[in-house]
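Yeah, one chain of the complex is gone here, protein chain that is, but the others are all in their spots.
Naming follows writing order (A, B, C, D and E), and every chain is counted from residue 1.
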């Protein structure tokens, strides 16, 4: 595949998962400093991984949320909690991932994720 | 629920997921030092969380693997890579979680998980 | 023990350590999404672990602070820095844990903990 | 070397790297709680490590930024992104470290670092 | 204080906590590559922090073990599990720290620490 095609394919999935508003906002803030990184993640994360057939996007959302809780990356977790709904994930399924994170990642990780999720739900 | 019932319920799920051989081995190695911890995780991790209806065990395996890669906990990851097959997870689905971990947890995390998974597969 | 007793026992310790104001606030914010998690941590963390006799609560506060600095969990660290005083921990003992964290967790971890602790002390 | 000399030597490097404004601010906020820690890091981090000849300060800035991204320590990363310019690091070199962190530390780590760096650049 | 005195003071505490056998072994393996690091940790970790009066060594052992579980640093945890006995810590107190780590650091962290501790106890 040509890298331009890869980018286009990635941008389509990225828009479907994160929403047009988010992606448009990111694109308008593109500059000399972050432009290559934005182009890189569109091809690398979205064009390669999120487009793979092996797992439904619904499951990819759940495992992404699981990883982000463990990694303690708040801004990205917030983004993927919101995006999960575009992939058909329900509030109750998110609750299950958070409950499960309590035993594997520890209660402070789960507790922070519950607070974050409630903030995200209120803003939607 | 009575805590004895909770324990029994947890032990049943633990056996179903980790296999009788693993659980029997753990029970025979129970002693003054680790006994309360073993009892504790059987009631809470297995009796409370893994018995919840909100997600199929197949999905719980995938999100557990996702968290363990991010947390860098090798022995536990090894155990859950093996256990995943008892929950109907396929080698190809594990591959997808590992590919996805590459972009979120970093390539060294994914690389280590690929090596570990291949070791586990060879021993099965 | 019955799980209702476990909950009651946990709630009593939780109130003693975190204070009535904090626990009442958490209980009034209980809802469909976080209710089961709140019930779970009251039994699991407070009813099981914090009620154990093997270490004084004073020591449990110090090791909890130590873990939270290492785990980089700010909100929970803030909560346990405040709670430590209810367990008889002094400002000078907290300083010692933070100094010790500098060599084991790295200076950025200790530095962040010093800033956080000073914020907590000012609010008390 | 005498520890007073070590402190003086450390303070000189600390001022050169972090800037007089930052160090003066820290010194005026010195109190019973944080004073020993401030004295400790001046000798330990600045007087011992940053004064070593084996690597130019320019390189020390880059590896410090690399570690702080991996460690997820935002306040310290912000400080060293700013300080890097005092060591002759350019915006483009910082971009390269951040791009490289995307593959080793994962995209959420790199993404957070890009946002943080842009905030720091705007404030300068 | 003169840095030679600091080193001597550190070496004394290091020997008391880690044992002569361990320290002698480390000193005989000193070379061009690791010598400055060994000298550095003797003065700072042992000569500065472990010699402080603010907490008994017994407590310092417990918080060090707590941090090392959270940080996932096996070799160092193994060393401090062994050293704890030189500071008067009992097997039962170690069990309590490990139980507490289960809820804060997650069950995989605690599980690994239980296995490690049993290995260390068997070798003693």
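Just so it is clear, contacts are C-beta pairs under 8 Å (C-beta built on N, C-alpha and C of every residue); 3 or more make two chains touch, one makes a residue touch a chain.
The shown structure was predicted, so the numbers you read here are calculated from the model rather than taken from an experiment.
Participant: What are the shown chains in contact with the chain that isn't displayed?
Facilitator: A, B, C, D, E
Participant: Determine which one of B:7, B:33, B:85 or B:114 touches the chain that has been left out.
Facilitator: The single option touching the absent chain is B:114.
Participant: With the missing chain put back, one of B:10, B:47 or B:102 would touch it. Which one?
Facilitator: Going through B:10, B:47 or B:102 one by one, B:102 is the residue touching the chain not shown.
Participant: If the hidden chain were put back, which of E:18, E:55 or E:68 would touch it?
Facilitator: Reading the full complex, the residue touching the unseen chain is E:68.
Participant: Footprint of the hidden chain on chain D, which residues?
Facilitator: Touching the chain left out of view, chain D contributes residues 44-45, 49, 52, 54-55, 59-60, 62-71, 76, 92-93, 95-97, 99-105.
Participant: Against the chain that's been left off, what residues of chain C make contact? List them.
Facilitator: Missing-chain contacts on chain C: residues 103-109.
Participant: List the chain E residues touching the unshown chain?
Facilitator: Within chain E, the residues that touch the unshown chain are 33-34, 36-37, 40-41, 45, 68, 71-73, 75-76.
The rule is simple: only the chains that are shown with their structure count from here on.
Participant: What are the chains that chain A and chain E both touch?
Facilitator: B, C, D
Participant: Tell me which chains count as touching both chain A and chain C.
Facilitator: Of all the chains present, those in contact with both chain A and chain C are B, D, E.
Participant: Hop distance check: chain B to chain D, minimum number of steps through touching chains?
Facilitator: Graph distance in the chain contact network comes out at 1.
Participant: Going by the average position of its CA atoms, which chain sits the greatest distance from chain D?
Facilitator: B
Participant: Any idea which chain sits dead centre by C-alpha averages?
Facilitator: C
Participant: Measuring between mean CA coordinates, which chain is farthest from chain E?
Facilitator: Following the centroid criterion, the farthest chain would be A.
Participant: Suppose each chain is reduced to the average of its Cα coordinates; what separation in Å results between chain B and chain C?
Facilitator: Chain centres of chain B and chain C, defined by C-alpha means, are spaced 28 Å apart.
Participant: Mind checking the centre-to-centre distance between chain A and chain B? Centres are C-alpha means, answer in whole Å.
Facilitator: 24
Participant: Where does chain A touch two or more other chains at once, residue-wise?
Facilitator: Each of 44-45, 68, 71-72, 76, 95, 99, 102-109 in chain A touches at least two other chains.
Participant: Is the chain-to-chain touch network here best called a line, a ring, a star, complete, or other?
Facilitator: complete
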